[in-house]
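Below you'll find the structure, written out as structure tokens, and then a few comments.
Heads up, one of the protein chains got dropped from this complex, but the rest are sitting where they should.
After this line comes chain A, so read on.
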Amino acid sequence: MALLTVQGLTRRFQGLVAVDSVDFTVTPGTVHGLIGPNGAGKTTLFNLVSGVLAPSAGSVRLGDQPLDGLPPYRRTALGLARTFQNIRIFSEMTVLENVMTGLHTRLSATWGILLRSPGFRAEERQAKAKARDLLAFVGLSEAADIRAGDLPYGDQRRLEIARALACEPRLVLLDEPAAGMNPAETHALLGLLRRLRDERGLTLLLVEHDMPLVMSLCDRLTVLNFGRRIADGTPAEVRAHPAVIEAYLGTGSHEAGASREAVK
């Protein structure tokens, strides 16, 4: 069964239809890419899936659980985590504290905090240990006690991923994870994202403009243009799809193709 099912998802902003009855499904254990030219509605779609925006129509399901109408924090508790295009770590906290905010939903005691019960203390220790494990996984162990805002850019991105993992997600949404990275950082990111899928069995849905990254990482792609889904399939299928070529290269190539037809 699909891990994420998006059906007829639509969002209108006054006159503009930013996302227009989009359907797609994400298979568990895969990396699914969402691509399309600027303004195609990718980020809006992300916001609809994560619950930051309410859809005008359509539905989103995680497994067999409908997410419609749930606020973001409830979706996170159900197994949906997200990173942002513009990094949104808590820069005034330490790196370790950032990861611990992600553990919030997974820990039971809230009032135990005030009582400082032994159960709570044990849980707190486990939480710290788990946060350190996650930092080790993304390669930030050394930085645990640094103020997060002082980390270099690439490391902030990895911290954001570690924080998302702390929510114990089934599906991670990554909004342009390679944005603003240099080639070396992008390469390291590619390795990290593959390890998320292969070592942790996670499912990833990502929006990304870096085509070499998308083509080598993703198992499946959904292509949007002007809010509509224009193609869906493996990277090889999508690359050969006429509508995709047209969307990326403009109608000129279509006309060129048409005139070639005419010549024949």
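Keep in mind that, in the parts below, a contact is a pair of C-beta atoms (placed from the backbone, for glycine too) under 8 Å apart; a residue touches a chain by one contact, two chains touch by 3 or more; residues count from 1.
Methods note: contacts and distances are computed from a predicted model.
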Which of the following names does UniProt give to the chain that is not shown: "GLPGLI family protein", "ABC transporter permease", "Hydrogenase maturation nickel metallochaperone HypA" or "Cbb3-type cytochrome oxidase assembly protein CcoS"? "ABC transporter permease"
Which residue, A:Phe90, A:Phe226 or A:Tyr248, contacts the hidden chain when the whole complex is considered? A:Phe90
Across the whole complex, the chain not displayed is touched by chain A residues 50, 52, 71-73, 76-77, 81-82, 84, 88-93, 97, 100-102, 104-107, 110, 113-114, 124, 127, 163, 166-167
